[in-house]
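Heads up, one of the protein chains got dropped from this complex, but the rest are sitting where they should.
Going in written order, the chains are labelled A, B and C, and every chain counts its residues from 1.
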Amino acid sequence: MSVNEESREIRRRSWRDIDLRAVAPFAALVLLLIVGALVNPNFIGLTNLANVATRSAFIAIIAVGATFVISSGDLDLSVGSMVAFVASLMILFMNSGAIADPALMLTAAVVLTVIIGAGCGLLNGLITTVGRIEPFIATLGTMGIYRGLTTWLSQGGAITLREPELQTLYRPAYFGSILGVPVPIVVILAVTAVAAFVLYRTRYGRHVVAVGSNSDVARYSGIPVNRVRTIAFVIQGLCVAIAVLLYVPRLGSTSATTGILWELQAITAVVVGGTALKGGAGRVWGTICGAFILELVGNIMLLSNFISEYLIGAIQGSIIIIAMLVQRSLVRKS
Amino acid sequence: MSVNEESREIRRRSWRDIDLRAVAPFAALVLLLIVGALVNPNFIGLTNLANVATRSAFIAIIAVGATFVISSGDLDLSVGSMVAFVASLMILFMNSGAIADPALMLTAAVVLTVIIGAGCGLLNGLITTVGRIEPFIATLGTMGIYRGLTTWLSQGGAITLREPELQTLYRPAYFGSILGVPVPIVVILAVTAVAAFVLYRTRYGRHVVAVGSNSDVARYSGIPVNRVRTIAFVIQGLCVAIAVLLYVPRLGSTSATTGILWELQAITAVVVGGTALKGGAGRVWGTICGAFILELVGNIMLLSNFISEYLIGAIQGSIIIIAMLVQRSLVRKS
Amino acid sequence: QDTKTIGVSIPAADHGWTAGVVFHAERVAKLLMAAHPGLNVIVKTSPDPATQANAVQDLAVQGIDALVILPSDPDPLVNAIKEVKDAGKFVTIVDRAPSVNDSTIRDLYVAGNNPALGQTAGEYIKKTTPDAEVVIIRGLPIPIDQQRQDGFDKGIEGSNVKVLDRQFGNWNRDDAFKVMQDYLTKYPKIDVVWCQDDDMAVGVLQAIEQAKRTDIQYVVAGAGSKDMIKKVMDGDKMIPVDVLYPPAMVGTAMEMTAAALYDQVPVSGTYTIDATLITKENAANYYFPDSPF
Partner (left out) sequence: MNSESVDAGTTVLSARRISKSFNGVQVLFSVDFDLRAGEIHALMGENGAGKSTLVKILSGFEQPTSGEILLDGNPIKLPPNGAAEALGIVIIHQEFNLAEHLTVTESLFLGREVTRFGVLDRKYMRSEARRVLDLLGSHVDENAMISSLSIADKQMVEIAKAISRDARVVFMDEPTAVLSREETNFLFRQVRKLRDQGTSFVFVSHKLDEVMELTDRVTVLRDGQWIKTSRTAILDGEAIAQLMVGRELSSLYPAKSEPNVDEETALSVKGLSTGYVQDASFDVRKGEIIGFSGMIGSGRTELMEAIAGLRPRTAGEVVIKGEAVLSGDVHAANRCGLAYMTKDRKSKGLLLNSGMMANLTLQSLDKHGKFGYLSPSSEASALERARRRFDIRVRDGSVAARRMSGGNQQKLLLAKVMETEPDIIIIDEPTRGIDVGTKQQIYHFISALARDGRSIIVVSSEMPEVIGLCTRVAVMREGQIVGMLEGDEISEQEIMRYAAGLKKKAAA
């Protein structure tokens, strides 16, 4: 009995350990909130925090998709250009006037966007798995392709939503709020909840982690490795599409420079959130925490009025490193 | 006996396989040369090829360093900003007029540059190994730091070498040639030869591969894992310094935009050259082949007359993917 | 005296011209704060449109009375600017106009004239070398670049000036160097290079010098950096002229905004800064040796 009791004791303790590692990004978040409050009294206001959370939506949602891709051992560098490409197509479709009724048009555009996003993800997945090209190179290639097509579609300029009626109809999708909570925040939470459910509570999620931690073991366990990886890319594409659905009403326009370097930000959010880049473990909630941290750092920079404009990048870099070090030492201590 | 003979047969076959994989990037290179020759007759001219090889020098040399970092299982995203930072300091030092004699000044500047490069690499290495932060985040942080410091040093503008005497003295380091071969090409070959020697023929090189392949095994074999990884970052820093030594005489100036996205290009060169991003194997000659391929693709785009400037990115992306697919199928067939 | 705050949102110093913008914004901010005790000027830089939209939002959170914005890309920022305007603040847009540019989104528009920058260059080439074969190095694929291209085409209209090629050099010296090297390989004879930006001209000149080609008669750049204006002043044969596109326009806009806040002069509407052709004769007027640009 005593052995058994002991083992229970231990289990609880080691569980606490695991939790702590998952909690670490949230600790870093709290740290930043404190720093922010010291820097500027406006910082901790509801408006400001809601603003920051709202604007972290794009990266957060994309990063949730990236969590799947990275957990399964791959990498997607094309998401930033994919945002530009999908958004361009969406606006072009809405500008085409193919459907007269605005509400119907909007619905059609939303459906189309989701399909295109999933299609782009599928392309990435197939090139990587069926073509057996390192995901880094495969998605670097499609990054160029999506970006190039966007430039071509926009003829080097911007693509702007023209119908004012559609614009007013669509605007609340970013600027509106549900029960006082801004729509983008609601969307982040919904997307993350669904993603967490899929990753932790479904067969597919289990397969993703298995493939990412050892694809041979997965194959010998009868898991269709390539299909699992491809679907992860499709999920990434869907997340990009959702981000686009929020992006278009916000600025009402895209250009060839839309989404530049977002892939880097998304990957950073994932890694800061505690998911290892080598695959085999995914932390969805950590990821959105990571996205929020990144956005907060920028926000604190902007609200603080004593940092030279030129040094912002340097301070941001230092903050990220310091936050990680603090987080590391927190985990080690307890 | 017959078993033994057979096993030798098999052994030979698998050896051929390995060789082919190493040869694959060179096959892609040849393919591109053929495509280029078809696109524009000037392409295959000596001047053009020398131009391309010469201008690939920066990425190639940086990528050689990246081969070490990647082989040992890490990643360095800061190299692009490091180029800007080190180059700024070098020019500022030469502008300071601390030493009157130009030749002496140049020598001092070269030494300083090498030291600063190694120091930046060391910083990256220590944050990653001693600080135990994922290399992706650690070097993303220092990327911001180096870039920010450069922007601050240049006040957002350019830093230009002022002494005309120094300039004329230094110019041949990029524009000169040795026995008819442009200096940068000589430097690429020399750096690669040394790197290949270190990676394949010294104890340290062996340890790099072992650490990247399985750091536990390396540790159990008595290899000082953190030291090996840190030294790889220092080598990366040295390579950046060498690239800077070639970069400064070219335009005689740097700015806050110098080296933007070079890290991505360097990593791509490494991966195209056949080194796996997961670590454990390095192909130095493949890496410079990869750098050359990247530069060639851009060159062919520009020399071709029938591609819209808006679509160049898309075509470049497709070419990279196609080249990899062809290479893959070549390897599989034989 | 009551305190007032002006928020200034500009692109990050990511190449020479924007570095100039940052320099002048900070210079004028100091001047204004010295001139008006109680006035606070906050300058914020952002690397891309999405971040700039955030910056505008953050400025609004801090509480501002007027916004001066030089959008990195205007259309994506319309909504963000509109929110400030709708809150009843004074809004000045500088340089880049959104497609809808009227009093619903701003009070004052200080216009840099992008089409004119292209047109002035085109007209100069048409006048000096009417049969020239020209290669063009563009910036990045964003609207202001397109406007400059259109302006250039209008400038050379009706002449024998022939455009051989247009490629993107990303407003980056290293990329311009590469593009020029390849142009030199591709075309045995080039008369004139228009690279529409002084930063890129640095790379172009090095590439020409390396190839030792003598067929290129001159290079037309633009913006008015101190290095290029110096070359014009010194009578450099390769850089006979430069087209002015002054980063100082942001300072002008800030001064006009302050004037509006303090009710010294009622300002509104559009105020265009011209793309002056800088020649050896007038170059000295545009030479600021202290500017980083």
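Just so we're on the same page, contacts are C-beta pairs under 8 Å (C-beta built on N, C-alpha and C of every residue); 3 or more make two chains touch, one makes a residue touch a chain.
Quick caveat: nothing in here was measured; it's all calculated off a predicted structure.
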Give me the visible chains that the unshown chain touches, in label order.
A, B
Out of B:Val39, B:Ala210 or B:Val272, which is the one that touches the chain we can't see?
B:Ala210
The one of B:Thr47, B:Thr107, B:Thr168 or B:Thr202 in touch with the missing chain is B:Thr202
Of A:Pro25, A:Gly80 or A:Gly280, the one touching the omitted chain in the full complex
A:Gly280
Residues of subunit A (touch criterion as defined above) contacting the omitted chain
3, 6-7, 9-11, 13-15, 201-204, 206-207, 209-210, 213-214, 216-224, 280-281
Go through subunit B and note every residue touching the omitted chain.
2-4, 6-8, 11, 14-15, 18, 201-203, 206-207, 209-210, 212-214, 216-223, 280-281
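Operating definition for what follows: only the chains that are shown with their structure count from here on.
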Separation of subunit A from subunit B, taking each centre as the mean of its C-alpha atoms, in whole Å:
30
Distance between chain centroids, defined by C-alpha means - subunit A, subunit C (Å)
34
Where does subunit B touch two or more other chains at once, residue-wise?
151, 155-156, 310, 312
Residues of subunit C that touch two or more other chains: which are they?
12-13, 22, 138, 141
Give every residue of subunit B touching subunit C within the complex, in rising order.
40, 42-43, 45, 47-48, 51, 55, 151, 154-158, 160, 175, 250-251, 253, 255-258, 260, 298-299, 302-303, 309-310, 312
Can you name the residues of subunit A that touch subunit B in the complex?
75, 127, 131-134, 136-138, 140-149, 151-152, 155-156, 264, 267-268, 271-272, 276-278, 308-318, 320-321, 324-325, 328
Quick check: in the complex, which residue numbers of subunit C touch subunit B?
12-16, 18-20, 22-23, 138, 141, 166-168, 171-174, 177-179, 181-183, 185-186, 199, 202-203, 206, 210-211, 227, 291-293
